[in-house]
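A protein chain is absent from this complex, but the other protein chains hold their places.
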Amino acid sequence: MDFLYHNIHFIGAFGLMFIGLYMIAVKKNLIKKIIGLGFVETGINLFLIIIGYIKNGTAPIFSKAGLDPARMVDPVPQALVLTAIVINVAILALALGLAIRLYGHYKTLNVEKIRGLKW
Amino acid sequence: MVSTVWQNPVLLIVVPLGLAFFTPIIGLIRKELVKYIPILGMLFNLTLSLFLLPKVLDNPIIVSLSGWKPPFAINLFVGPVGILFSILISLVGLLTAIYGINYIKKGAVEKYHMLFLLLLTGATGIVLTGDIFNLFVFFEILCISSYALVAYNQDKNGIEAATKYLIQGSLGSAFILLGIGFLYGLFGTLNMADIARNITTVDSPALFIAMALFITGFGVEAAIFPLNAWLPDAHSSAPSTISAILSGIAIHIGIYAIFRVLYTLFGFNSIFTVLAVIGIVTLLIGEMSAFRQENIKRVLAYSSMGQMGLIIFALSIGTVDGISGGLFQIITHTLSKSLLFLCVGYMVYSTNSMELSSLNGLGKRMPLISLLFTIGVFSLIGLPPFIGFPSKLSIILAGLKTGETLFLILIVLMLLATVIEGVYFFRIIQILYFKEPDKEERFKTPFTLLFPVIILGLLIVAIGIYPGLLQEILDRSAEIFWDKLSYIKIVFGG
Amino acid sequence: MDRNKISKWLKGPAKMGHKYSLSAIYFCTGCGIIEVPPVITARWDAERFGVIPVASPRQANLFLITGYVSLKTLKAIIRTYEQMPDPKYVVGFGSCPINGGMYWDSYNTIKHLDKYIPVDGWIAGCMPRPEAIFIGVTHLWTLIDKDMAKGYVKYREKYESYRKNQEQILGKLEWKPLYPIRRRK
Amino acid sequence: MIMIIEVVKIIVLPLIALIIGIFLMGLARMITARIHWRYGPPITQPLIDMVKFFDQRGISHGFIFDFGIILSLAGSIVLVLFIPFCKIAPLSNSGGLLVILYLMLITPLGIALSSGASGNPNASIGISRKFMLALGYEVPFILIILTIMKSYNSLSLIDIVNVQQAGTWSIISSLPLFLTGVAYFLILPAILGVRPFDMTTAPQEISSGPKVEYSGKYLALLSIEHALTLYIGLTLFVNLFLGGSANFILFFIKILIVFIIGLFINAVFPRFRIEQALKYLWGIPTLLALAGLILTMII
Partner (left out) sequence: MTLQLILLIGFCGAIITYFAGKILPVLREIFAVAISLLLVGMIVYAYGRYSQEIAQFGFLNFKIVFTLNRLSWLFAIIISSLSALSIIFSLSYMKGKERQDFFYMMMLFVSTSMLGIVFSGTFLQLFIFWEIMSWSTFLLISYSKGKAVKAGLKYITMSIIGSMAMLVAVISLYLKFGTLEISVISQNIDIASLRYLSCIFGLLFLGFGVKAAVVPLHTWLPDAHSEAPSPFSAILSGILIKMGIYGFILMMYMVVGIKIFMTLGVGWMKFHYVFAWLGVISILIPSFIAILQNDAKRLLAWSSVGQIGYIIVGISMGTGLGFLGGTFHIFSHAVFKGLLFLTIASVEYRTRTRDLDQLGGLIKKMPITFLGGLIGVMGLIGIPLTNGFISKWLIYKSLFESNRMFLLLFSLIGTWAAILYGYKILHNVFLGQLPEKYRNMKREPVFMQIPIIILSLTVILSGIFPGIILKLINNIAFSFGLESLNVNMWGVVSETGTLNIRNIFFGILAAIALVSIIFYSAKRSWKVSQDDNYAAGAFVPVEKYNYTVEFYAPLYKMIRKYLKDVIDIFYCWIAGLVDALCNGIRKIYTGDIGTYVGYILFFLAFLIIIYLRG
């Protein structure tokens, strides 16, 4: 139980990731796959945040007096996550756009039927 | 370190990036101007890279952004490898851009050129950066623009290929990000030199998992065997200019990323043996899949896959000779495959079909293009006097030099794959020259389409006859690429 | 040395050669052929007279016309005769080649063989016995001795009329004339 | 002086060969007739035939038709000079048995060219049979030659004869040589092209095969060539297996004996078909000769 208590955020992050991976790998619907992609990214973002997080930490603002540098939350992961989210948005937007086009061509979103390119 | 502003390697990234953002704006003013912007940017990059080359050969240049010293800020590591890649990128970019003047006419032209520049920016960024997260960002720039460019034609195949590419590619990127997370968790830094310096202090499974994640993530772009399913689709469905860029540059960048991470961060370990095997498997699978293809661009795409396997094998031999051979093979493949895709682009454009049978007798209808295509093919098979021969020779030499039985077996397999490659490529040559054409009329090729192809062909022959041109650069690059300690030393000064 | 002199000097042996070495080609146009096998095999053994059957007219110098000659076979007879090398002798065998024999009133049988090719000797009978053949051969010897078996010379000299006769009955012949024909104006 | 003697030998030897050959041809006709219970022609009959042929006016089918026949007779004459007759062999030191093997090709090749040029399918069929037959008998023949060469370890025929003169005849000197000697005797009719193996010139089937277009002097030369072939085949046997001889009479008697024994086979057997001939030749004679060679190699 103690393990669970200390690592619940990691479990959450990886849980999200695995759900996402499962969706990408197994779901037939393209939109669901894209959502799965979102899940994966979210999980990773969560993971990144957790890495830099310190319990009861403060914001890393050095100009403000009275804040203990040792208890500051690492700002780098947050910067990373911000970048990652931006990238993620771009990818998802592109993916959805492509999905719409694909629907226009195939009249379906079932990836098992979208197999014009193979072998 | 940098004497004048115009010699600053940062410009290699900044100029194309800036031009990319300006492109749509200029497009608003005059649409015709747009297509010359990439040429401008790449010309600049090429000149600058060539100018920097002799300098970095002696000692690599470190550029720290915003004045901070390396561990604390994003830094660029402008070594011979980076400049070599940068030259390749700008050369192929330039030639493809010239080719694109007459080739890209339909659709959102200014967006095409913007994405094109972004793609090249991303590629240049990856090879120059010294920061792992920065590498990821540039990688994403490269990937996203290539997803979009694959779908540029907006036809059924293009969209489908782009979607598949996107899903696999973004999964790969996610893995990379996860790997970066692991590394950051372990070391608390993102500077590659810094991580490399401390990596021996940590012995954790997370380290290995991070490595596996990096290999898998970059491997999707680098087309390692089970991760390369997107490649034949994307390369065959994209516009031929983009196929040339993807095949000539993008996948090599993936390989560069893998091996930069492996060499610099993780150092040499047993994973290289696995990678060598995987490389040969990739080679075999690629060539075998290409064997029965009836679609010319798919043949070339599968062949790219095979070549990737060869390069991975060469780089995983783990000696300076091997790396030098691998880099040589990268040059070979960049030149030859871009040449082939550009030639095929024109053939497909003229005959309106990608079937091999539609190439019947093209040797008579477009003699020059066919001749150059033949040169490219011979070079890829590794026949003298073309560039493919010295590169393949040095790979085999390096592999046999290790004296290990495993490498001997792998090289035998590699030669078998070469046989298969030879057979299907020679079959295409026969189709070009020794089948009766359906029609007799000859095609008139515009100069802008012909010029890049001729340049590539000349380079292939010239280096093939006198490989000494490149040898010094390659050896020096290989040494620096390989040597982890000197990398750290150079980055931290002293 | 004079070539003629040599040939004169060689005439004796040459005549001997022609006499005692008769290579026969026989043309089985009719029933006469039945008498030939006993002649050349052990019972009568023609070889002791130097008569030996050969397969090709090129090697033969004795032509036996054994039996009646029909229109169709006449052509072959003429062809064979013309293919034989030059000192060559023709012997009509049995009554049919002489005058048609029992087919004297057949529309399709040649009654006078010597209208078409020169015949050097005849062996009468229906059928002639093998002994008669030997008598014929010895008779031919005397003819050769006395230079009287000159049918081939006659054929050459009177080729035009022979050819005319042949073409009269056979129509146009496929092959070119053996000897040049002088055109009369 | 030696030079003159050599030249005289070179001139005389083909003449002797011719006389012996013609004599044997006449003898063959006579003896065959007697075996057939006939009277038979006089022994001079081949000569009479030849004279007649020379006096006839033959036909020619062109240059190669003439040249081939000249070549074939020339080949035979040269070959005669290579085979010792009573130890006279003017040219036998210029290449030995291997040259003899190859010179034996000139004669059939010449006839083949000449009769092929005649444009008669019968001739072509005859030639094709001739070559097939040659292929048939050459297999055992080569084996025989090799066995001899191996056991005397020499290429030179004259050496072989000398060794035999010093010792015993090779056919009774050892088992392998006896086997090969028997094999040679079994294929001798095929080499000479006589009765059981005269499918080449089968007069009844293919109008005497290669000879079909020959007449006059061509036939005469062919008869001479046939006489020489008879002589060559027999002398080779006598030299290889019966020890040759320094004595003319003895040598001639040996030839005669071999010939007459062969003649009995010749006279009583009907003609083979070509497949039968090949099967026969590649059967017992080849096996015998092969056994001889293997035994020689082992011993």
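The first chain written gets the first letter, and so on, giving A, B, C and D; residue counts start at 1 in each chain.
Following the convention adopted for this analysis, a residue touches a chain if its C-beta (ideal position, glycine included) is under 8 Å from a C-beta of that chain, and two chains touch if they have at least 3 such contacts.
Just so you know, these numbers come straight off a predicted model, no measurement behind them.
Shown chains touched by the hidden chain across the complete assembly: A, B, C, D. The missing chain, though absent from the display, is touched by one residue of B:230, B:256 or B:487; that residue is B:230.
Annotation: of D:30, D:88 or D:149, D:149 touches the absent chain (contact as defined above).
For the chain left out of this panel, the touching residue among D:47, D:112 or D:242 is D:112. One of D:32, D:45, D:124 or D:164 touches the chain omitted from the figure, and that residue is D:124.
Summarising the interface, chain C meets the missing chain with residues 27, 56-58, 73, 75-77, 79-80, 83, 174-176.
By the touch rule set out above, chain D reaches the unshown chain at residues 10, 54-64, 66, 69-71, 73-75, 77-78, 81, 91, 93-96, 98-99, 101-103, 105-106, 109, 112-113, 116-122, 124-125, 127-129, 131-132, 134-135, 138-139, 142-143, 146, 149-150, 153-156, 207, 212-213, 216-218, 220-221, 273-275, 278, 293, 297. Seen from chain A, the chain kept out of the figure touches residues 21, 24-28, 33, 111-112, 114-119.
The rule we apply is simple: only the chains that are shown with their structure count from here on.
The chains in contact with chain B and with chain D alike: there are none.
Chain centre most remote from that of chain D: A (centre = mean of CA atoms).
For the pair chain A and chain C, the distance between C-alpha centroids works out to 117 Å. Centre-to-centre separation between chain A and chain B, using Cα means, comes to 28 Å.
Centroids built from CA atoms put chain C at 97 Å from chain B.
With touch defined as above, chain D holds no residue shared between interfaces to two or more other chains. In summary, the structure contains touching chain pairs A-B, C-D.
Looking at the complex, you find that chain C touches chain D at residues 10, 13-14, 16-18, 20-21, 23, 41-42, 45, 47-48, 50, 52-56, 58-59, 61, 83-87.
On the side of chain D, the complex with chain C involves touching residues 29, 33, 36-42, 45, 48-59, 122, 203-204, 207-208, 211-216, 219. For chain A in complex with chain B, the touching residues are 17, 21, 24, 30, 33-34, 37, 40-41, 44, 47-48, 51-52, 74, 76-77, 80, 83-84, 87, 90-91, 94-95, 98-99, 101-102, 105-106, 114, 116-117, 119.
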